[in-house]
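Reading through the structure tokens given below for one structure.
Just one protein chain is left out here, and the rest sit where they should.
To keep things simple, chains are lettered A and B as they appear, and every chain counts its residues starting from 1.
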Amino acid sequence: MNHDDNAPVVALTRAARHFGPVKALDGVSLSVAPGDCLGLVGHNGAGKSTLVNLINGTFGPSAGEVTFPGGAEGVRSVFQELSLCPNLTVAENLRIAHPNLKGFGWRRAARAEIRESLDRVFPGHGIDPDAEVDSLSIAQRQMVEIAIGFAPRGGRARLVILDEPTSSLDAGIAEQLLSHVTGFCAAGGAVIFISHMLGEVFAVASRIVVLKDGRVVADRPADDFTRSGLVDAMGHVATEAVAQQAARSEPGAVVIHTPNGLEARQGEVVGLSGLAGHGQAAELARLYFSQTSDWRAGRAAQAVFVAGDRPRDGVLPLWSILRNISISVLPRDAKRGLVDRAAESRLAQEWKARIGIRTDDLDNPILSLSGGNQQKVLFARALASDAAVVVMDDPMRGVDVGTKQDVYAMIRAEAAKGRTFLWYSTETEEVCQCDRVFVFRNGAISAELTGAEITEERILEASFEMQEAS
Amino acid sequence: MSGFAKPWLWAWIAAGAAFAATLGLTAGRGAGELAYAAMSFGAFAAIVGMGQMLVITLGPGNVDLSIPACMTLAGTLALKVMGSDPGTAWLGLAVALATGLGVGLANFALIWLLRLPPIIATLAASLIYQSLAIWSNRGLRIKPPEGLADFATGRMLGVPNVAWVALLLALATWVMLERSVWGRWLLASGQNLRAARLAGVPVQAVRAATYVAVAVFAALAGYLLASFSGGAALNMGAEYLLMSIAVVVIGGSSIAGGNSNVPGVLGAALFMFLVVSMLNSYGAGAGVKSVLTGAIIIAIVIAASARRSRP
Partner (left out) sequence: MLSKYRILLPVVSLAVLLALTFWMQPRAMSYFGLNLLFNLAVPIALATIAQMLIIMVNDIDLSLGAFVSLVACVTATYLNDTPALGLLILVALVLGYAAMGAVIHVLDLPAIVVTLGMSFVWGGLALFILPTPGGAAPGWLRAVMTVKPPLMPMAVVAAIVIAAVTHLLVIRSGIGTVLRGVGGNARSIARAGWNVAQLKALAYGLAGLFGVLAGMALVGLTTSADANIALRYTLLSIAGVILGGGEFIGGKVSPVGAVIGALTLTLAASFLSFLRLSPDWQIGAQGAILILVLTARLLFSRRGAAA
């Protein structure tokens, strides 16, 4: 028990964080006191990760302040992406997080500490402290990270931030974690619990904070929420999206069918939805790789890919805008293996006009463009080809509203000409424009919706686990 | 391309400065001889350097350490086949190029089939090529056919023939990189292999072709060097391992890949020879020459990284 029991562990006062023009967090006031278990929920891009990063000090606020009345020590984060050193053992990873563990016999101490912490959180875990992290399953690695978060490490944990801690744990182990969190808070610890499993949030949280568009839209004791009320609070106001679903041609033959059950017909716009990181991107990448070759590139590609993670999957950073647009169609327009530069330049000019790339000169480096305009370049790259299948991996990140409308129209027009679109999006509004939607959860398809079934409610319902955590 | 610095210019300026500094000492005497020597010796460094540049363009981790062994092997095999008989120069060239093709395919097979890191694959394979060269070279000291030797040491319009060869090759490489689809594919793969693959580039084919290209370039350099110096020697390629990497870096290509620079390699190849001549004419010992060479390489890398992080 702390001495100043009532002082909050962390308090945010009108804290904001901007990334360029994007307001990831827009004036959030929030405090977490000892004994609190705060459930933090919100849809993709609501600002959850930004909030976590402000609290754990990855970056500071653009405005407002973040204070720790009792000092910042004892504030731990368990990250969603795994942050262990895979080449070290479980006990050695504790050593990384606990620099004061020194001297002869540190290994024994580390082993004892991590074993004790694992035993406390996950009784009967069966994890050997001397096992190399590489050799553990994803679930075991997540358990180790959580155990390191709760381990004393020379002091004691006062606030533990758990970001989707159960995403790779099975139900029984998740239940162990929930009961440990409950006990930890009852003993005066504080937890921020972020999860897409609403049942879990209700099971542990004493208070629930709902984030939407970088703001807190609800902050009430958990008992004051109902499930449907919570979903409503997270969702957008219903848009007029449904109205646009006129003028669609009849879909043709099935052109795509994956072992996972994903199916698409000629001329169809197929949406992939669900919360980020539930296997949609991996499914699309697999699909694309199976349609194209490492060794040959014919004059006309079967499929093209529009990346959403631009630095990783899309942009060729050393090149000009022009070269970034033309890379996928070079073989088609080439003469005797040489690039037809006149045709290349014509094509780029045409797409610059059609999709509205804001630049004076297509020879400018691609990185001189804003994120949204870079994204347009990637669209142009794909749409300029003749490929029958266009695979889009959340391609609208950082694109402004006007452009989005233009691109939607373009996609519709191209689909009407017989192209097939597979479109993963984290924005439900976009998915609602599709002819058919597959909702993913935990790497598998949890629902297939068509026509009038495609509504925000249905998609949210299928994205979140509604059952009680058992 | 506007907005881009011209990194190749620096290599040429440095080469010019070294040239001037050397002549400054002799008050301009021997300019012709110095230029001839620089272009002759620079030609070999330029040819292997361009090959190494193509591989380094493929991105981090890609480098060919078998260049010296490939040069030696191609040189010895070619000379052995020619056996000093007149009129066999083309046959020898064909043998040398075929050797390069074989070496390149073998290297890539190790990299691709056994998933070995390129450094270790080309290193291990180079030991085998070296043995092949020793075996085929045993005790024989074969002179190149007279016509070929005359060609390799001769000059045309005042420029050494080997320099013409290097220039032609540079032109071809430049056209390949800047104008052809393959060049675009290579540059794209080096910037971001995954993004290139997702843009439809057949990345494995590009990698294979590149490893073959570097070996063929090295083989050609070996053939010319053996003809130039009156016979193949087992250690004739030794100095070209570090040299090939150094001229790529000094020439302004990025070691991180995706960016290559043909004129820069040519300038750097001249510079590497001229800086040594300059230090020679100023009476510097071998030690000082080497230290300064190293210091220059590091200074250029630091300057390049400063340029990279400025925007």
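Going forward, a residue touches a chain if its C-beta (ideal position, glycine included) is under 8 Å from a C-beta of that chain, and two chains touch if they have at least 3 such contacts.
Fair warning: this is a prediction, and the values are worked out from it, not measured in the lab.
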Out of B:31, B:120 or B:156, only one touches the absent chain, namely B:120
Contact residue for the chain not shown (choose from B:81, B:98, B:167 or B:256): B:256
Candidate in contact with the missing chain, chosen from A:65, A:119, A:134 or A:350: A:134
Just name the one of A:23, A:107, A:227 or A:354 that touches the chain not displayed here. A:107
Hidden partner sits against chain A at residues 83-88, 92-93, 95-97, 99, 101-103, 106-107, 131-132, 134-135
For chain B, which residues touch the unseen chain? 60-61, 63, 65, 110, 114-117, 119-120, 123-132, 134-135, 138, 242, 245-246, 249, 255-256, 285-298, 301-302, 305, 309
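The rule we apply is simple: only the chains that are shown with their structure count from here on.
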Contact residues on chain B for chain A in the complex? 1-4, 175, 179-182, 184-185, 187-188, 191-192, 194-205, 254, 258-259
Report the residues of chain A in contact with chain B in the complex, numbered from low to high. 285, 288-289, 292-297, 301, 304-305, 307, 312-320, 323, 327-328, 330-331, 334, 337-339, 341, 361, 363-365, 368, 381, 385
